[in-house]
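Yeah, one chain of the complex is gone here, protein chain that is, but the others are all in their spots.
== chain A ==
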Amino acid sequence: MHKSLKIGMTAGTLGALVALGGLAPAQADGHVAKLSVLHGVPGLTVDVYVNDELTLDDFKPGDLAGPLDLPAGTYKVAITASDAADASAPVIGPIDLPLEAGKNYTATANLDADGKPTATLFTNDISQVAAGEGRLTVRHVAAAPAVDVLANGAAAITALTNPNESVLTLPAGTISAAVAATGTTDPVIGPADVNVAEGTNTIVYAWGSLADKNLALAVQTIDGLHSNPDSIPAGEAGLVATNQANESTGLIVGGFAVLMGLVAAAVVGMRRLSAARR
C-alpha cells in the first residue's frame, strides 16, 4: 500500500514536471514585456529615464523607440528636457508603468485633451488575426475634443476621446483614413492612406494640438499576428495520379465474382458427388 502510494506520488510528480516542461517554451517567449515609446508632444525634444537611467537621449517629437525587451515588473519613467543632467526635474512624470510578462505596450508622451503634457500607457493587442485580415488600432492622444475616424469617407469610429483607443479588424488592404470632429466629416487630419497590413496590428495615433494647428498622425506596426491558409487543393482530374481509376473497386468486384463462381462450382460438384453415391 505504502509502495503503491509512493509510486502514485512519483507519477504525479512526473506529471507535474511534464506539464512544466510543456510550459517552458511559452515562458521562454513570454518572460519579458515589450515596451515601445512614442513621443507625441509637439516642439519638445526630451530625454527619457527608466528607473533613473537615461534610456532615450534627445528623443524628438514624432519619433518611436523600441520595442525594448524588459523583465516583467513596474518601471518608473521620467521625461526631462533634453539638457537635463538627471531625472530629478521631469517635465512629465515620473509615472509608474506596470509591465506584465508576455504583453506588448506602448507608452506615449502626449498632450491631454486640454493641452497639458502627460504620459499614457497602452496595451497593444497582439492576439492572432484570421488569414487575410489586419487589425487597426486608433488612439487619441491629441489636445482636441472627441473625434470620428473616417475610413474611405465613412465614419468607422465615432466619439473617440483622449486618451482612449478603438480597435477594428478589417480585410487587409489600404484605406483612406481621416480624422474629423465627432459628428462631422470635414477632416482635421488627413485623408491619408493607411496600409492595414495582413497579420499586423497597425496602430495609428492622432497627436498634437488642434488649437496650435499641429495635429498629425503617427503609426506603429506590430507584425507576426497572422494565420495561414489550411490547405492547397490543386488538382481535380486525376490525370497525373499514381494509381488507376477504380482499380481497387474493380478488383474487389472481380474477387467476389471469382469467389461466387468457385462456390457455385463446388456446390454443383458436391451435388454431383452425392448424386453419384446414391
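In this text, a residue touches a chain if its C-beta (ideal position, glycine included) is under 8 Å from a C-beta of that chain, and two chains touch if they have at least 3 such contacts; residues count from 1.
The rule is simple: contacts and distances are computed from a predicted model.
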Exercise for review: Assign the chain not included in the display its UniProt protein name, restricting the answer to "Class F sortase", "ABC transporter substrate-binding protein", "Glycine--tRNA ligase beta subunit" or "CoA transferase subunit A".
Suggested key: "Class F sortase"
Review point. If the missing chain were put back, which residues of chain A would it touch?
Key: 38, 53-57, 59, 62-66, 68, 131-132, 172, 192-195, 197-200, 202, 204-205, 216-221, 223-224, 226, 228-243, 245-248, 251-252, 254-256, 258-259, 262-263, 265-266, 269-270, 273
